[in-house]
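Okay, here's the structure, questions in a sec.
For this depiction, one protein chain was excluded, whereas all remaining protein chains were kept in their positions.
Letters A and B mark the chains as written, and numbering starts fresh at 1 in each.
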Amino acid sequence: MATPLLEVKDLVMHFPVKSRSVISRTVGHVKAVDGVSFTVAAGQSLGLVGESGCGKTTTGRLITRLQKPTSGQILFEGRDIAQAGPRVLKPLRREIQMIFQDPYTSLNPRQTVGEIVGAPLVIHKLVPSNKRLAHVQELLEVVGLNPEHYNRYPHEFSGGQRQRIGIARALTLQPKLLVADEPVSALDVSIQAQVINLMQDLQREFNIAFLFIAHDLSIVRHFCPEIAVMYLGKIVEKAPREELYEHPKHPYTKALLSAVPNIEQAILGGRRERIRLSGDVPSPINPPSGCRFRTRCWKAQDICATEEPLLRRVGAGADEAACHFPEQ
Amino acid sequence: MIAFAIRRILVGIVLLLAMVLVVFVLFFAAGNPARDVCGKYCTPQKLANITQVYGYDKPITYQFGQFVKGLAVGRDYPVDDKYREALQKSNPSLVIHCDAPCLGYSLRSAITVNDAIAKYAPVTISIAVYAFIIWIVFGVLFGVIAAVFKGKWLDRVIVGVTLVVYALPTFFVGTFLLQFIAIRWKLFPYPRYVSIADGGVFNWLIGLTLPAMTLALFYMAAYVRITRAFVLESLSEDYIRTARAKGLTERVVLFKHGLRAALTPLLSMAGLDFAALLAGAVITEAVFSYQGLGLLAVISNRNSDLPILIGLVIVAGAAVLAANIIVDILYAFVDPRVRLS
Partner (left out) sequence: MSRAFLSVENLSVNFPTSDGIVRATDDLSYTLERGQTLGIVGESGSGKSVSSSAILGLHRNTNAHVSGAIWFGGTNLLALSDDEMRERRGKEVAMIFQDPLSALHPYYRVGDQISEAHLAHNRVSKRAARARTIEMLARVGIPQPDRRVDDYPHQFSGGMRQRVMIAMALINDPVLLIADEPTTALDVTVQAQILDLLQDLQKEFDTALIMITHDLGVIAEIADDVLVMYAGRAVEYGSARALLSQPAMPYTWGLIQSIPDVSRSVDLPLRPIPGNPPSLLNQPAGCPFYARCDYSKFVADNRCATELPELAPASYGHLKRCHLKEELSVYDTQLAVVETGAN
């Protein structure tokens, strides 16, 4: 089997919690990411779904190495970059790029679009300066912006157009992997679809792999053939999308799906079983023993508190779930 | 909360020591301080004497250690032990004890730095506190009024006047108040400093009013503008809309919900500005010929009186640090998010 583009093994990120006494010391850890493993093949996309605080954004920041993980491996084209220093990382930044959630705060308001999109070219000295403008204009055209607008400032654009600028910036270095952290959740519905379609076109055209991080199950389903669901720093289920949406195996996935409001079902009736989770997600400083979802799970038994379920193949398909009592 | 305060104070003390070190090194790197006190008819013999008696021949690390020790427990002058013990027997009145925190001894002025500062400080502190009160009360008051009447003529007048006042240099305001208000038009008694012990509270206040106004005016103008901006920002917050949606009266919305959030950041600014003001009263004191720390600094500088200058720098630095710590602690009191996070 060929080496996948990205292979993440047992990734862990613990943030220390300081006490508030006179001499501060570490009294615990926020276990933001706690043993996460997955692979992304070249040109493919993996969806990472979960609610706020589940560790999906931290996972994205670790893979782009904006942060250094506590432990674990991040194999990019077979090379472990988890603990790599700046010298190794600089060329790597060309290969892995990020698209951010908020197109309003992630673009420098004092730089023109041309400067924003062209900056990576300057930093990595890729294109001679006399060809830079043509290159930037070409990129703007690719993402559906008017190339004549290269010397305008971000505030002159709408939210959707700004996100296109963010995408153009990420594309400048022709990356192999794009980590998109909630790329459309700040946009209006009618604009979301424009940006999703654009990213899909780009993926096909340039064979870019995506790690698509989102809380919105329906958008992930549309974009990613394979999806991993996170809860409290762990992946609880990983499956091809048909399996995940038609036959979720983990109770949390099931609850998550049933919580999404759905036009057709509400209008036509015949709705699925509605599962309402009670309470809030427990603290990631002191996660529940055994299975982390057990405190809110309607199927929990004694074993769930004592033994942590591992992610394993469930059923006939490729569906993997971390549950002692998976759905059939 | 208490742990937070203690930690802040400990960090403050460390910072202060670091500052003392920097000041000490800077000043003594300039050359032998004994040269400055040796005087016009300095002979090599006299210079060597002073150098030895005041310990300027010792390594600077040792001198610094002694200085810090003096800050902690006090010390005696002259520094040289043998000489001092001899002096103690022959002429005890020439041995000077300097209580902790000892900031040093000025041979030139024949006074401990502590005494020099204690003599000049009351004037400066009085003016500064008075000015602080004027500027906070009127600055915030006019700022709030301008914000509430935003865009109306009252707002425009206040903003216009503050802009003019903001542009006036302190020496001009001071000279104007003195020459016209006090001397030519006699609208106010000629300002001179009277301590409470000498003239009672009333005369003390009268004497301080013009200098305090001089000092306060610039800050007041600045605070009108800052307060106005903070209040406007606060009034556009979502929780103000919530307060209105509850059906509260505009008065409650403004005073209870709007001002609390608007004035909290002013707290930290005011604390730091007050500390800076203590150090920056030089011009005002000069205009009114008041015997304050500003004047002391000017004189000491002219006389190259290094010990006093070092003492002043340390006191000013300590004031800024103390203001910082107080502001941090007050802030935690006012904002539950700081206190309870």
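Throughout what follows, a contact is a pair of C-beta atoms (placed from the backbone, for glycine too) under 8 Å apart; a residue touches a chain by one contact, two chains touch by 3 or more.
Keep in mind that what you see is a predicted model, and the values were worked out from it rather than measured.
Summary of contacts with the chain left out: across A:A2, A:A266 or A:A316, the touching residue is A:A266. In the complete assembly, the contact with the undisplayed chain comes from A:L256, out of A:L62, A:V136, A:L256 or A:C297.
Contact with the undisplayed chain is limited, among A:T39, A:Q111 or A:Q194, to A:Q194. For chain A, the residues touching the absent chain in the complete assembly are 51-52, 158, 160-161, 188-194, 196-197, 215-219, 221-222, 241, 245, 255-268, 274, 276-281.
As for the chain not pictured, it touches chain B at residues 237-239, 241-250, 252, 257, 260-261, 264, 334-337, 340-341.
Assume only the chains that are shown with their structure count from here on.
With centres set at the average Cα position, the gap from chain A to chain B is 53 Å.
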